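Of the protein chains in this complex, one is absent; all others appear in place.
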Amino acid sequence: MFTATQRDLKNLRVEGRYRFVFMAMTVLLVLPVLIILALLVVRGGPVLSAEFLFEFPKNGMTAGGVFPALLGTIILVIVALLASVPLGVAAAVYLSEYAADNWLTRTINLAIINLAGVPSIVHALFGVGAFVVFFKFGTSILAASLTLAIMTLPVVIVATRESLQAVPQAFREACWSLGATRWQTIRAVVLPNAVSGILTGVILEVSRTAGETAPIMFTGAAFFLPFLPESVFDQTMALSLHLFVISTQVPGVPEGLPYGVALLLIIIVLVMNALSIGLRTYLRGKKKW
Amino acid sequence: MARSAEAIDERNLAWYLDRAVRVFVFVGGISAIVLIIGIFVFITREGLEFATTTLNIKEFFTSPRWAPTSETRPTYGALALIAGTVSVTGTAMIVAIPFSLGAAIYIAEFATGKTREVLKVLVEMLAAIPSVVWGFIGLSIMNGIIIQLFNVPIGLNVLNAGVILGLMAAPIMTTIAEDALKAVPDDYRQAAEAMGATRWQVIFKVVLPAARNGLVSAVLLGVGRGFGETMAVLMASGHSINIPDSVFDSVRALTATIAAELGETAVGSDHYGALFTLGIMLFVVTFIINLTADLVVRGIKKR
Partner (left out) sequence: MVGTEVAPATKEAVLDIRNLRISYGSKVALNDVTLDVRPNEVFGIIGPANSGKTSFLKAITRMDDFNASMNVSGQISFLGKDVTKWRNVFALRRRVGVVFPLPVGLPLSVYDNVALAPRLGGTKKKADLDEIVERCLRRAALWDEVKDRLDSLGSLLSGGQQQRLTIARALSQDPDLLLLDEFSIAVDPVTTMRIEDVIRELKNEISIIMVTNLVQQARRLADRTAFFLNSEFVEVGDTSPMFEGEVQDQRTHDYITGRFG
């Protein structure tokens, strides 16, 4: 009965053409990632070695390893997390568990959007004006990490709020009716069921924080230091800034070195991202309700 | 037998703890507001005095001459820097808008199952690449490609930074646009298909118009992202103060100028104040962009 008419065939052809155009655009968009990754692996791969990871830079950063920068990035990320995770989780708990739908909540949401949208260099200016100058932390790990923490705060808040809101309301009501306080309910029922979602957000934040450059340039990261930081009031090197420095500021750097640093940075960031994505997928398949 | 109320109605540790937590999370909740105001206050604090006394506002917006370190006569004309930012962001949007909307349409309307998941992960990876790595890619890879392809002397220019920035802004635009398309109820699609519309007719006549606000907001956020990007633009745009005639001219963006010069200024100097003044401008513009994007999205929800 259903024979394709001339018109149906034409429609099918047109649809196929549109489909192809959109697919081509998508491929063109994601293709660069793969090319870039391939190039970085090919050119930077040979540089990566145990010495590269665990030695200090030598000869005016034209040789040697990246150890102080790698360690510095790790320290910056950890201190930033110490500040942003408690604050971000508290904010998300407030928004998800306490806030009514009123002007204050709308203002908070708007502030979060803007916090995420403010250019990183403006965060850097804020870090200089507030932490370095006003609070007199100087250019230090503390100032840099706090700047990073504020910049990535929205990531934690949004991820945490989402995973808190995914916990069914009936669980809360059941717990309240047992005579649990709001906080007991949050601790006993809400947080345990949201903790993996929060973790996903935190890992994502680590990935963001590790790669940022502008916010730490003037607040605590140094071009080169011959020694490791001893306290949070010292400056530190950082991988992201190191890549900037050896690829733009230092003459005579062998071609492979910055590729190696870029590759290392991307490995850190993408491994974190993959962890976060993997965790999210795993959790989706393992809901308890 | 029932107990008396008085024997059991006492405020205990749990009650006080609950109160304390309530205060703590409230502080956390309003911290976002405090911080955004704090950012504005602190950059204004550092920039305002310069902006209101030393700075010639007319010169700032009309002169292309940015020479804050000139010994004879420092001038603070931001026009070339604004032109740099606008040209790079504009180029980025020409690259990013069609590709990210196209990708969003493909992912939301055509792709299924595994393909969809893989594409989404790739888009997320694109978003995860740090801006300094993008800058390095502009510097070391794109530079050579542009020189060879277009036979120009310098490959660090508007085109280079624009393409890099386009790739950086694309993931956020794709993600938000895809969300907007996904938010269009399936009833709309089914109703249109029931009337004999083809897939692409459904997309163009039904889905895209219905998702219009979300798409506009996706573009706005992409613009905001491009406008505020620092490291990649600093490294890939060639770093010369210049109102560009073509995409092959080198330029310097507002953000890049702050990043390049802040390290050399003394706290409290005119130059320092001038850079914070640029910061105030960046803050205000991105604030407006984000606010507009939010209002546009809110528009969808109300409808």
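By letter and in written order, the chains are A and B; residue numbering begins at 1 in each of them.
We take it that a contact is a pair of C-beta atoms (placed from the backbone, for glycine too) under 8 Å apart; a residue touches a chain by one contact, two chains touch by 3 or more.
This one's a predicted model, so the numbers in the text were calculated from it and none came from an experiment.
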Next on the checklist: Among A:Met61, A:Ile75, A:Ala116 or A:Cys175, exactly one should touch the missing chain; which is it?
Outcome noted: A:Cys175
Checklist outcome for this item: Which of B:Ser4, B:Thr53, B:Thr72 or B:Thr112 touches the missing chain? It is B:Ser4
Checklist entry - For chain B, which residues lie in contact with the unshown chain of the complex? => result 1-6, 8-12, 14-15, 18
Item to check | Interface residues of chain A (partner: the chain not displayed) | outcome: 100, 170-171, 173-181, 184, 188-189, 193, 288-289
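Following the convention adopted for this analysis, only the chains that are shown with their structure count from here on.
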Checklist entry - For the complex, which residues does chain B have touching chain A? => result 14-15, 17-18, 21-22, 24-33, 35-36, 38-39, 42-43, 45-46, 98-100, 102-103, 105-107, 109-111, 119, 121-126, 128-133, 135-137, 139-141, 167, 170, 174, 198-200, 203, 221, 224-225, 227-231, 235, 255, 258-259, 262-263, 267, 275-276, 279, 282-283, 286-287, 289-291, 293-294
Next on the checklist: For the complex, give me every residue of chain A touching chain B.
Outcome noted: 11, 14-15, 18-19, 21-23, 25-26, 28-30, 32-34, 36, 39, 86-95, 97-99, 104, 107-108, 110-115, 117-126, 128-130, 133-134, 150, 153-154, 157, 181-184, 186, 207-208, 210-214, 217-218, 240-241, 243-244, 247-248, 258-259, 262, 265-266, 269-270, 273, 277
